[in-house]
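Sharing a structure with you now.
A protein chain is absent from this complex, but the other protein chains hold their places.
== chain A ==
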Amino acid sequence: MGKNSKKAAAPVAGPSKAPPPPEPEPQSSEEEEVDEQDGSGSDSDEENGGVDEEGMERLMNALGDDGLDDFDRMQLHLALGGDDSEDDEDEGDGQEDRSSAESVSEDGEEQNAEDDEDEDEDDLDDEGEEVPLDEVESVDADAVPRQKIEVDNTAALARIRETIQLDPTLPWTETLVLSYPETIDVDVDDDLNRELAFYKQALHSANAARALANKHDLPFTRPSDYFAEMVKSDSHMERIRQRLLDERAGIKKSEDKRREREGKKFGKQVQIEKLKERERSKKDMEERLKGLKRKRGDMLDKPSADDDDGFDIAVEDAIADRPSKRGRGAAPGGRGGAKMSRRGRDQKFGFGGAGKRSKSNTRQSTDDFSGSVGKRGGRGGFGRGGIRGHGGGRGGGTRRLGKSKRVAGRR
């Protein structure tokens, strides 16, 4: 019902008077309130305290004749006339109340207190009438949600405080009160910072108190040999300690778990790294071998029987990536090495004799599998062609390499 009447009233109010928008806001909100009361009709006079005369008149103009019946209007006038004086006292916002109250004597303050009581009652009545914001269908843009009436009778508060105040000449040791010179200015919902602020306050007070206690000769620190009943029992403290230990153990455990997980992740990386390393070393090896081949290309093309021994060594050296330790002199045909003696060369390479024919196969040599074969190719002769060489029971030629070398070579 209230809503309906309000709806009906609103369009009338709009065009007929067109109240200027920059009105002080409280008035407009009050207007709204009164609107609703008029709709409900019966108890409109109780609420008049909240409306000043001007606003009322404007409202009545806006409503026109059909808004109020005669009886209501009469009551309204009565109420306005009667309430006028009280309005100033009751509805003056706290500021005014304060300034006036401070200047008044003790009696005046008593009066004031009574007023407050009245106000309280009004307050209670109001609450019955108010419409909660969420029940109203539409709200004016400039309507201010009505707040509860605040009572802040500073004069009375001060007076009461004076009556109960402890003697200011009391030494500090009687009360142990300290004031923290800062306000707590943190976000309420930020738990950590809030508690930190409280902690700081307490710490400041503790330090200040120690200084004061020293000044007043008040025992502050408990000596270590003073034992007495504590606030929390030993069993309770034991539980606390146990909980702390448990917590710590839990943290450690989870930490370990985490590290393990991370280790796993990292282990994969290590594996990949290793594979890459292998790849690299293989490539490296091939390159080295290639280089070696290039260097000794001529030798490889026509491998000589005596030479492959030296080549093997060179390969070995290349693989091991270190210069040959064998004396150069001992390496026959080593480039730049000291020459063999004429005799030695003659012995090795032959001198004169059959010449060309001596190198071609004969029946004998073809049938002979006993080791002279290896002399033709040897192990390194044509790549890996030395299958036979392995089998061959040759004394000096290709040695079987060490395991590590072989493994390295295979890669």
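Methods note: a residue touches a chain if its C-beta (ideal position, glycine included) is under 8 Å from a C-beta of that chain, and two chains touch if they have at least 3 such contacts; residues count from 1.
As a convention for this text, contacts and distances are computed from a predicted model.
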Which of "Prefoldin subunit 6", "Vps72/YL1 C-terminal domain-containing protein", "Pre-mRNA-splicing factor 38" or "Ribosome biogenesis protein BRX1" is the UniProt protein name of the chain not shown? "Ribosome biogenesis protein BRX1"
Among A:Leu218, A:Met285, A:Met340 or A:Leu401, single out the residue that touches the unshown chain. A:Leu218
Per the touch definition above, residue among A:Met237, A:Ile251 or A:Val270 touching the missing chain: A:Met237
Residue touching the undisplayed chain, where the options are A:Arg210, A:Arg248, A:Lys295 or A:Lys359: A:Arg210
Given that one chain is not shown, which residue among A:Thr175, A:Gln269, A:Gln364 or A:Ser404 touches it? A:Thr175
Where the unshown chain meets chain A, residue by residue: 113-114, 116-117, 120, 134, 147-154, 156-158, 160-161, 163-167, 169-170, 173-184, 186, 188, 194-195, 197-199, 201-207, 209-210, 213, 218-222, 226, 228-232, 236-237, 239-240, 243-244
